[in-house]
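Note that one protein chain is taken out, while the other chains of the complex remain in position.
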Amino acid sequence: MDPLIVTQAINVLYAVSTLAVLALGLAVIFGLLGVLNIAHGEFVMIGAYCAYVTQSNGWPYLAAVPFTLAVCGLLGLAVEWAMIQPLYRRPFDTLVATWGLSLLLRKIAEAIFGLGFYSVNIPLPGTVQFFGTEYPVYRLVLIAISVAVVASLVLWYGGSRTGSRIRAMVSNPELAQAQGISVRWLAAGTFIVGTCLAGLGGVMVAPLVPVQPFMGLDYVLRAFFVLIVGGLGSVSGLLSGAVVIGGFDSVISAATNAANGYFAVLVLSILFLWLRPRGIIARG
Amino acid sequence: MTAASLVFEAVTGGYGSTTIVRELTGAANPGEVLCVLGRNGVGKSTLMKLLFGYLPCMGGRVMLNGRPIQGLEPSARRRSGMTYCPQERPVFDDLSVRDNLTLMRASRQMAPFRPYFDRFPVLARRLSQHAGTLSGGEKKILSFVRGIAEDQPIVLLDEPSEGVQWENILHMEAGIKEKKAAGTAFVVVEQNLAFAERIADRYLVMDQGRAMLEGTPAAIDRSRILRHLHV
Partner (left out) sequence: MRAASLVVLIAVVLPFVLGQFWAYQLGLYALYAAAAVGVGLCWGRAGFLPLGQSLFFGLSAYLSGLAFIAFQGHPVVAVLALPFAALVSALLAYAIGVVVFRRTGESGAYFSMITLALCLLAFQIATSWNSVTGGFNGLKGIPGLPGLDDISDVYYVGAAILLAVLAFAGWVYAAPIGVLWQALAQNERRLQLFGFDTNQIKSLAFGASGLMAGLGGAVYAPQQGIVTPQAVGFGLSADLVIWAAVGGRGNLIGPVVGTMVVGSLTAQLRDTLPFWEVLMAVFFIVIVLMFPKGIAGFAEPLAWLLRSQRDRLVVAAPKSTAARPPARLVLDGVGVHVGEVTILDRLSLDFDAAGIFCVIGPNGAGKTSMFNVVSGELAAGSGTIALGGVNVVGLPPNRVSGLGVARKLQIPSVFPELTIADNLAIALWSGRATKLQLLAPRLRRWTSPMLQELQSRYPFLASGTRKAAELSHGEQQILELAMALLTEPRVLLLDEPCAGLSPEETGAVMEIVRWAAKRLGGAIIIIEHDMSLVKELAEVVYVLHNGTLLARGSVAEIQADPNVRAVYVGGEK
């Protein structure tokens, strides 16, 4: 096989799988709770900074994971309690509040770390022979981790008792309450899962991108595009969205430049909004 | 299951600024069925929502074993011993019949439901099907079985017989009578007078949001009830 094609193919696979993880947090909160968390990208940023702090303290890279989960989890709980809960029936106010939150988190990061870019070293450096081409080990590992994360979350959601309760709460909140499900706590837990997934995504991509306070904007927009194109409310929607957006971006950026890739993705999303507003996999 | 009684006094409530029901008083005592009758739109479901905490009381109070429970949200009332089967959207369409029955139970065993499956074999046949594929009457049966299998002292049923075939309505009657004998208190909203007559110990007939007639079946003339039910 032509090594160039193999490299391209793996690049696309890498783009799609990491995008799926990064969009998953937004999808969980938007798709299940109906809340657009504009600060989603900032939770990714928090994950990236946690990775930086972990590394600069000399701890093993994997320690960044529990560190991030703790920070994003606690922060998610505080945000859900203070901002999301009181505004559940006011979607516009929620939008403004999460935008304000994203602003606040960016400014705090700026105040602590400054505006400059930080570099996180790749924990698994080097390349490996792969189907006739050399490919970075870390990226291959990320692909594997992304697939694992998405797959296990989907299986858990479909099969577990809590997953059933979340599905019950989302589709029929009145009956869920009647059966004793404390919707408040379940919704809070769901929100925290969303923020933790975002943080996890941040830890994953930190070694590959410049870590700076404004990095989150790109991620929340891309995740949002995935949801427009793929459709809310289903895993197949998320995956198809990730495939389309990730694939397009990867191919066009490689062929021309990153700005064109972004432009193409934006135009594509607006086209989908215009022609197929409920996404590829429209549900219910 | 320890028996309990539900009492509501001069309850008034509605949605937002709209008052739907006014000054309703009644009680469900252990081993009794209170049947709330009336045409649709008179506020029967609103009363149920007030009793279970979905709507705040604008006036009056609701008491469980003498304790006022106005502040309790629905999931808390469930935990305090009340069961509620809503009229609209009675089941989780996305979950299987089995999951609908066992959602809040410790295990997914079907053993506790065997006696009900004998009466309603349609449920046993469709255990792994999505509840959304059931007919309207079948959903009501599923909701009914889920409700009384919760084994709680107070059971609120909102139009349990809607869309259900007569033979299954008779099975429901048998189920309710069994629970009554064990001390359960029922509040049942109904529009089907024939069914109500078979299960009720007391009537509360509503019209225009108020109580029009109240008392035991013996004390109320059937034709008067009909006047409030029919157009």
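We just call them A and B in the order they show up, numbering each chain from 1.
Basically, a contact is a pair of C-beta atoms (placed from the backbone, for glycine too) under 8 Å apart; a residue touches a chain by one contact, two chains touch by 3 or more.
Model, not experiment: these values are computed from the prediction.
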| message | One chain isn't shown here. Among B:6, B:28, B:42 or B:123, which residue touches it? | response | B:42
| field | Absent-chain contact - pick from A:208, A:221 or A:254 | value | A:221
| Touching the missing chain, which residues of chain B? | 14-20, 39-42, 45, 87-88, 132-133, 161, 165-166, 190-195, 208, 226, 229-231
| remark: Residue list for chain A contacting the dropped chain reads 36, 38, 83, 91-93, 95-97, 99-101, 103-104, 106-108, 110-111, 214, 217-218, 220-221, 224-225, 228, 257, 259, 262-263, 266, 269-270, 273-274, 277, 284
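We adopt the following convention: only the chains that are shown with their structure count from here on.
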| Mind pulling up the chain A residues that touch chain B in the complex? | 161, 164-165, 167-168, 171-172, 174-183
| message | Which stretch or stretches of chain B touch chain A in the complex? | response | 52, 54, 73-75, 78-79, 83-86, 89-95, 99, 103-104, 146
